[in-house]
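And then chain A:
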Amino acid sequence: MVWGSMIAWYLFLAGASAGAFLTSAFVEAKYPDSVKMRVAGRIIAPIFLGIGLLMLMLDAEAGLHNPLRFFYLVMNPGSVMTLGVYFICVFMPVSVIAALLEVLRRPVPKWLTWVGIVSAFCVAAYTGFLLGVVKAYPLWNNAILPVLFVVSALSAGLAATSLVGLVTDRERFERMWLIKKSHVILSAIEMVVLVTMLIIVSSGSAEGAASVASLVSGQYAPMFWGGLVLLGLVAPFAIEGYPVFITRKVETSTTSMVVSVIGEGGVLVGGFMLRLLVILAALPVMYL
Partner candidate 1 sequence: MQEKEALMRCNPTRRTFLKGTAATAALAAVGTCSVTAWQAERAEAAGAKTQGASLCNGCSSKCGLVATTLDGRLWTVEGMEAHPYSKGTLCGRGHGTAQWAYSDGRLTQPMKRAEDGSFAPISWDDAFAEIGAKVQEILAEAGPEALAIVQDPRPSGKYYSKRFMNALGSANVYTHAAACNLSKESGIQEATGASNYSVDFPNTKMVVFIGRSYGDGIRPSSVKSLAGAADKGARVVIVDPRLNNTGIFATDWVPIKPGTDIALLLGIANVLVANDLYDHEFVEQFTVGFPEFAAQVAEYTPAWAEGVCDVPADTIVELAEALAAAAPACAIEPSWRAAFGCAYQNSFETARVVCAVNALLGCWGQKGGALITSSPKVGDVDPAKFPEVPKPTAKRVGDAEFPLALSGTGTNLAVLNGCNDGTVQGVFFYNSNAVQGYAQPAKWREALAKAKLVVTIDVQMSETALASDYVLPECTVLERMELPEFIGGKKHYVALRTPVIDRVHPETKSCDEIFVGLAEACGVGQYFPFTVEELADAQLATVGTSLDAVREAGIVELADPGFQFGTPAFKTPTEKFQFTSAKVAEAGLNPVIGYVPRLVEPAAGEFSLIGGKQGIHSHTMTLNLEALNAISREYQLERLWMAASDAAELGIADGDTVELSSSEASGRVAVKVTERLKPGVLFLPTHYGSTSPYLTRAQGFGLNMMDFIPLHLEPAVGSTMSQEVAVTVRKVED
Partner candidate 2 sequence: MTRYGMLINTKKCVGCYACRIACQMVNGLDHEEAFIKFDEVEQGTYPNVYAEVVPVQCMHCEDAPCEAVCPTHATYTTDSGVVLVDEGKCIGCKYCMAACPYGVRVQIEQTGVIEKCRFCWYEGEPGNPPRCVNTCVSGARIFGDLDDPESEICQEIARTNAQPLASDLTAAKIYYVR
Partner candidate 3 sequence: MQKRANYVRALGALFALWGADYPAAYEEARAGAIEGLSVPAVPSAPVRRRLENEVLTLGSLAATLPVESLYKPWASASGGDGGEPAQFGAARNLLLGDSAQHMRVLYDGLELDVPPAYEAMPDHVALLTEVACLYAEAGNGEAVRDLVADHLDWLDAYEEALAARLAALEARPLPGAQHHDELAAALAHGCELAGALTRAIHDLSQSLR
C-alpha cells in the first residue's frame, strides 16, 4: 500500500479537528453557559489540524526538502487534495482566530462561527472524498466512505471535547443530555454506515471482497474487531448509552467518570483505527 500511518494520522486529526469545532459551535448554541467545553473545542480544533498538517508535510519528502513547493498545492482545482487545501485555508485561520478570541475571553462573532461550521464540514467530508475518488481501490471508491468519515469525524471531535468537559467541568457535562444522546446516536450511525459499506464493497468486486475479507477475517481482523469495533464503537455506545437510556440519572461516582473517559478514549482510538485500516487493507483492482 502507498500510504502509511502518517497519512492515517493526518486524516484522523483533520476530521477530529473539524468535529471539535462543530461540537463547540453546538455547545455554544445549546448550552451557552458551558464555557469550558466550548473553549476546549475551539482550542482542540487548530491544535489537531496543526499536528495533522505537520504529519502530511513530513510524509511528503520532496516537499519537505524544498518547502516552497507546497505553494503549488493550489494549482489543480480538479484534485480533491487541492480542494482540501482550499477548505483548510479557510478553516485553519478561522479556528485559530476563534481559539484566540476564546483565550482572550472575547466573544466569537456569529458569522465567524458559521464560516467555521461550513468549512469544518467541508474539511471532514474532503478527507473522505480524497480516498473516494480513487478508482484503483474498491474499498475506497464507494459513495459511503465520505459519509462514514464525516460521522467518524463528528464523533471523534465530540469525544475529544467531551473528554476535556468531563475532566474539567464534570457536573455541568453530566447534565448536557443532548451531548450525551448525540454521542450514542453518532456511534450507532457509524456502526450502521460501516456495516453497509463493507457489504456493498464486498459485493462490488473481487478485490473489494478481498479487502473486506482481510479486514473481517484476514490479516487485519484483530485490529478491526478489537480496535475499531469493540473499543471504538461498541464500548462507547454501551458506556454512553447506559446512563442516557437505561438509568436516566446523572452519574457522579468516580468509577463512572473513569468508565466515561475510557469510552471517549475508545472513540478516538476507533477513529484513528478506521483511517489506518481503510488505508492498509485496500487492495487494488487487477489490471491483468
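On the choice of candidates, all candidates are chains of the complex that A comes from, given by their letters.
The criterion applied here is as follows: a residue touches a chain if its C-beta (ideal position, glycine included) is under 8 Å from a C-beta of that chain, and two chains touch if they have at least 3 such contacts; residues count from 1.
Source: prediction; values computed, not measured.
Although all of 1, 2 or 3 belong to the complex, chain A touches just one of them, candidate 2. Those residues of chain A lying in contact with candidate 2 across their complex are 2-3, 56, 59-65, 69-70, 72-73, 75-76, 78-82, 85, 130-131, 133-137, 284-285, 287-288.
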